[in-house]
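Only one protein chain is missing; all other protein chains are in place.
We call the chains A, B, C, D and E, going by the order they appear; numbering starts again at 1 in every chain.
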Amino acid sequence: MTLFDMPLERLREYRPERDEPADFDAFWKQTLDEASTHDLAPDFAPHDAPLTGVQVYDTTFAGWGGHPIRAWMMVPTGGTRLPCVVQYIGYTGGRGLPIDHLVWPTAGFAALIVDTRGQGAENPSSAGATGDPHGGDFAQAPGMMTRGILDPEQYYYRRVFTDAVRAVDVAATHPAVDAGRIAVAGISQGGGIAQATAALHPDVKAALIDVPFLTHFRRAVEITDREPYQEIVRFLATQRDTADRVFRTLSYFDGMNFAARGRVPAMYSVALMDFICPPSTVFAGYNHWAGQKEITVWPWNGHEGGGGRQRELQLHHLRRLFSVV
Amino acid sequence: MTLFDMPLERLREYRPERDEPADFDAFWKQTLDEASTHDLAPDFAPHDAPLTGVQVYDTTFAGWGGHPIRAWMMVPTGGTRLPCVVQYIGYTGGRGLPIDHLVWPTAGFAALIVDTRGQGAENPSSAGATGDPHGGDFAQAPGMMTRGILDPEQYYYRRVFTDAVRAVDVAATHPAVDAGRIAVAGISQGGGIAQATAALHPDVKAALIDVPFLTHFRRAVEITDREPYQEIVRFLATQRDTADRVFRTLSYFDGMNFAARGRVPAMYSVALMDFICPPSTVFAGYNHWAGQKEITVWPWNGHEGGGGRQRELQLHHLRRLFSVV
Amino acid sequence: MTLFDMPLERLREYRPERDEPADFDAFWKQTLDEASTHDLAPDFAPHDAPLTGVQVYDTTFAGWGGHPIRAWMMVPTGGTRLPCVVQYIGYTGGRGLPIDHLVWPTAGFAALIVDTRGQGAENPSSAGATGDPHGGDFAQAPGMMTRGILDPEQYYYRRVFTDAVRAVDVAATHPAVDAGRIAVAGISQGGGIAQATAALHPDVKAALIDVPFLTHFRRAVEITDREPYQEIVRFLATQRDTADRVFRTLSYFDGMNFAARGRVPAMYSVALMDFICPPSTVFAGYNHWAGQKEITVWPWNGHEGGGGRQRELQLHHLRRLFSVV
Amino acid sequence: MTLFDMPLERLREYRPERDEPADFDAFWKQTLDEASTHDLAPDFAPHDAPLTGVQVYDTTFAGWGGHPIRAWMMVPTGGTRLPCVVQYIGYTGGRGLPIDHLVWPTAGFAALIVDTRGQGAENPSSAGATGDPHGGDFAQAPGMMTRGILDPEQYYYRRVFTDAVRAVDVAATHPAVDAGRIAVAGISQGGGIAQATAALHPDVKAALIDVPFLTHFRRAVEITDREPYQEIVRFLATQRDTADRVFRTLSYFDGMNFAARGRVPAMYSVALMDFICPPSTVFAGYNHWAGQKEITVWPWNGHEGGGGRQRELQLHHLRRLFSVV
Amino acid sequence: MTLFDMPLERLREYRPERDEPADFDAFWKQTLDEASTHDLAPDFAPHDAPLTGVQVYDTTFAGWGGHPIRAWMMVPTGGTRLPCVVQYIGYTGGRGLPIDHLVWPTAGFAALIVDTRGQGAENPSSAGATGDPHGGDFAQAPGMMTRGILDPEQYYYRRVFTDAVRAVDVAATHPAVDAGRIAVAGISQGGGIAQATAALHPDVKAALIDVPFLTHFRRAVEITDREPYQEIVRFLATQRDTADRVFRTLSYFDGMNFAARGRVPAMYSVALMDFICPPSTVFAGYNHWAGQKEITVWPWNGHEGGGGRQRELQLHHLRRLFSVV
Partner (left out) sequence: MTLFDMPLERLREYRPERDEPADFDAFWKQTLDEASTHDLAPDFAPHDAPLTGVQVYDTTFAGWGGHPIRAWMMVPTGGTRLPCVVQYIGYTGGRGLPIDHLVWPTAGFAALIVDTRGQGAENPSSAGATGDPHGGDFAQAPGMMTRGILDPEQYYYRRVFTDAVRAVDVAATHPAVDAGRIAVAGISQGGGIAQATAALHPDVKAALIDVPFLTHFRRAVEITDREPYQEIVRFLATQRDTADRVFRTLSYFDGMNFAARGRVPAMYSVALMDFICPPSTVFAGYNHWAGQKEITVWPWNGHEGGGGRQRELQLHHLRRLFSVV
């Protein structure tokens, strides 16, 4: 691990021009409107986890296209009117097991752990239970980054972000949740999704965004040779005439454009030796964030960032923000 | 490269028991019947390749589910009533460019080079132009090997094999083709597809099967740590309770079961240092092949097998078989 | 990942001869007796974790040589007379953070998470807080496997196992713990330590031993080229005349010899594609276990074994064993 | 793959000073004069390829030192007075098989595919049939880059470039070839050879130079750690006092010096993520090219550059240039 | 290998600010004073090497804390009043065998080859015979770089440098040695130790410092991802709040601070493609060296630097300096 990206002083100032399509807001409005034609249909099936301190609900709801999306609803046993964290998952992973997600409920929060459609079948520590029935009209590189990438309407993350927005609605419907105190959170891909969702859903009250992926694609594909950004490079190297279409599509999904619409308090983290989500791409999002914000810099870490240490900071932050005692 | 698998003498005798579902034939009959409810709709659009000796047609037809499948129809300029080779592509690749496929037409054969749906966006020398609109109801590992693998009906290769069978019909409709002299051919995944198609389509007259993939899955996933068989291992390692379902699904697609239905003359090749499609899995198919057969053994090669040398042998073989002068 | 070790049928029968020194029991008796001359001095300092469902105590006690050993005592808020799990950590890691260890307390158990001395400064997700003041009189390979390996008295794991045994005493002193219901548990190195502790401490009532390390050293160093067993090979390759001394030392620490002294119900797990702790070395321990036992086989996994899935099985098992409702 | 070299704007302007020996032209005049004392002795033996559209001649001629050089002469069946492409091969490869080289003849060109002496015995897809009888008076690193590198007279590429120039003469003698329409072409090493040959042979009429190797050695050995430029670094690291001699030798072979003598229309290509022939070394040649020129930039590709796509552009270009209909 | 660091012109000027604690000299005075409370107790046991030209003594002396340190004393047979080279060893290695160290005695010098405590059990060509009994109060990353790194008093290199200083005293006591002509020497870690010892021991008369390690830690950990500097990065990444303590500790051991106290003639070497001890860190030491100095630049080498060629230069240099005929 080395300090391969800009020095920290420059990172703190790095605010690259955004490439935003004129119909960005219209695109997302239409997307979410379309989705809302499907009944949300949240189903909280009690799950027999061998746990006493937490009640677990195997949750299903209708995401983009009405497709069934799986999640775990975790509620501190006996809790009511609880603040809730909607959490999204890092790339390759799924919702895993309830016992993987005990931090929030042990700290007094409800939590909804949301599958990322199609993912969760390659990482033995993080299985998923949700498919992405939409395969796309185009060839794609292995992984999800380029599924449908030639058309914003078909792009994989259009469905994922829509699922994520609707998950906030799902959380709000749970009887134990105080719908006025919902935060979104995630690491890496999960951070990218949280960043987008905080911009897209008016009822989100806070965002916890760790080493976010899906942000400043153009720079990312030029400076890092690590996965998963390289999926895009492989696609461009093979589908040789598509760069304009690809970057046009990505402009509807770039975290910088969502960050510029951020309203709520955001807590970011970044790692200076992160070759997967290079620090300049993270600061590109953070520096554009329009709302209240703070960022924790982990100077000696790679993509693991602050790990549990960041989680502890988030707990303190969110308890303060949501007046949890 | 080493001789890591069985010695050649044992390979020549290796004929493992097949795991064949009782409704194997019914499954495929139903699958192809369903497919035939979609009009084949072959479209041969003349393609302006800067070539004089070969006429190229950018071809589209309706594959499984009526989905548009792309192919190149290559015809020696001015040829008529030509024997035709329907060729399938190796894993990760697509139909590429017409100039990648000049061997058959220069040797006096028409050739139909068929895209593998969804593939062809990661290998810069082999671009594809066909999507796989069916994403599947389940999580999947990156790549195509585990898309829909929990259900034979949804498994990716059900669609691919169906496309392949229909491609033979497409070739037969072309005015320059003698429908009575159609061969199927392919290397690796392409060899696996050819092996299946030769068993599934009654009008195929010959099969050229090089270092075939998709054969004897059970042994492959146990003895090689190379891609792409490892996609299945990763899936099984993550989706921990699915092994029975996975192997049941694969039993409908295992090359051994198609080989046992082989009727036409088959020319196989195998490489003894092939870690990707281990020689015992190739011989598992070959030794079960029910028709006339021969196999070329490349003792010092890896998965590249005989390369162009095998192509030359195939040209001689096919010219003899199809009485081409 | 491949099935590189024996087939499962042979593994189930594999019970290699043990190399046990005549004074094995005397060695350990003397070691523990010596240790008991140091006051245990358990200190449970309340730790301000931002958690509501669990009370955390930053714990210190006097381990081997009276050295301070750090641990986390985790108690379900308000719990009393609780069964307790003493958990040991995998190689390279330390006790980490309290939020890394919420499973047992959320399920109604107290848990003591014990640092492994000297480790925990290379794995960003698992920091330790305990030193190993004893450097040893000999040169050593990087890592801990060969520290003091030329002399059983000086060998690193003599101190580690002693710390582990005393940790059980520590747990028993905590007011919330029912000293009659203490289990030991661990994965990999942690499993090896649990296996030893269950044999060495008469008050342990159950053992949960996952993909254990430190077992059947002789075979391990001959068949796997992965870390950390290779530390021993590097040592032997460099310190060329020491093999007899090294294996004599290891005979006092080999998991097979502890397993043969196992009295309590043991729940093992093993992964058939585990190149780090090869399945034959795990079965070597399991098949020698003298007490009641069961083993879960994960056929498609590497060293991650069953992961959280195994944790769930353990919860059910231990709740039954310890009559937790 | 990343954009590791200069940004495109700087690449377009990058025209480093050339290190050219005063007797550069004299050296090459003498070299070619010496070579011409050997009778060219072109032998076009009809080769029984199983092809109908192309006639193949297994060709041998006397190269540098009168050594026998092998090539494939490919002629569209029945063609006469054809324009001809003399094609050189990439590093590690040989002329391969006739079926590897069907593009030019299928497009109406004769083609002479020229072995690179000594190469073609390590790459299974590209076998050679020509030795380099001159081993050199010095130690050499594996590979061909440093054979004879301490003396321009003995340097390997002196022989190779001479073979290449004489191959143009060979093509001109073939009855089917129009000697007034001969182009040279090649990829990587082949591009470097074509670049040199176009400068050295007065009758060449066009040059197709893809991602050329053997150009701007000094920069190449300083910025890329990939083969084969690293052969030179290894030599310099071992033969510690030879840098001056080595770079003096290379100055007689540097593509920049040939490019500065380019007269004919040249079509270059470059890939911006090419770690093997870094883009700045390619532009160093291109920007020095003295004749008419154009360059295709492949921004997302590595050393594969444009692949078949570039071949299609070349076909269009050459058909226009040579008035092929 | 590439020129990854600054260009040579900038390296020659690179003289970064030093981070030197106010009590640097006091720290070392106290350390060495403390050490001197232990009797040096040099023991030169004649060693039966099967050599005639050199007499070998298996040497032991009391290093830091009175710990026994092993060394080889090599004396040209029959030599008296000889100049002597005290040589330190590269990271991972130990004193090895007498036959590994014949250069100095064959050239007319006595030589003392000093073990580095704790090292020498992982590199088969360089075994050590000395332990480091002090394990440290903290967790550490594998290897020696971070043992005790949270406290200057406990840091591993405090003991090593003290051993090294006392080794000079040991050499001076040998009857065959002229105590007025003692040089220190070493490569990599050995160079770093020699650099420190030359500053700490007033009787050293010359220093031979090759590609020194342990110099300009701050830059090293930021620009190279190679071992062993990465041990520090891993520690910092895991022990997340310790950076200030770590760099404070390192400031007592940084080669730049010793170089600034260099009085005697120093002969350095540096390699421009050295990724292990980057050239800027070497020049950081060299440019701060306060005494007479010269440096040999190996432009095409990695960490092997000049190898035996540098040894020859050193022989000439030292024979001149010490008036050896």
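In this section, contacts are C-beta pairs under 8 Å (C-beta built on N, C-alpha and C of every residue); 3 or more make two chains touch, one makes a residue touch a chain.
In this text the structure is predicted, and so the values were computed from the model without any measurement.
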_Using the touch definition given at the top, which of the shown chains does the missing chain touch?_
B, C, D, E
*Among D:Pro50, D:Pro76, D:Gly90 or D:Pro124, which one is in touch with the chain left out?*
D:Pro124
*Among E:Gly96, E:Pro228 or E:Pro279, which residue is in touch with the absent chain?*
E:Gly96
*In the full complex, which of E:His38, E:Arg263 or E:Arg319 touches the chain missing from this view?*
E:Arg319
*Could you list which residues of chain C touch the chain missing from the display?*
222-225, 230, 233, 236-237, 240, 243
*What residues on chain B make contact with the chain left out of this view?*
1-3, 273, 298-302, 304, 306, 309
_Missing-chain contacts mapped onto chain E_ = 49-54, 76, 96-97, 99-100, 102-103, 105-108, 124-125, 301-302, 304, 307-309, 311-312, 315-316, 319
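The working rule: only the chains that are shown with their structure count from here on.
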*asked:* Just to be sure I understand the contacts, which chains border both chain E and chain C?
replied: A
*Select, from B-D and A-B, the pair of chains that is joined by more C-beta pairs in contact.*
A-B
_Turn needed to bring chain A onto chain C - CA fit, degrees, nearest 5_ = 180
*Calculate how many whole Å lie between the centre of chain B and the centre of chain C, each centre taken as the average of the chain's C-alpha atoms.*
50
*If you look at chain D, which of its residues touch at least two other chains?*
301-302, 304, 309
*Pairs of chains satisfying the touch condition*: A-B, A-C, A-D, A-E, B-C, B-D, C-E, D-E
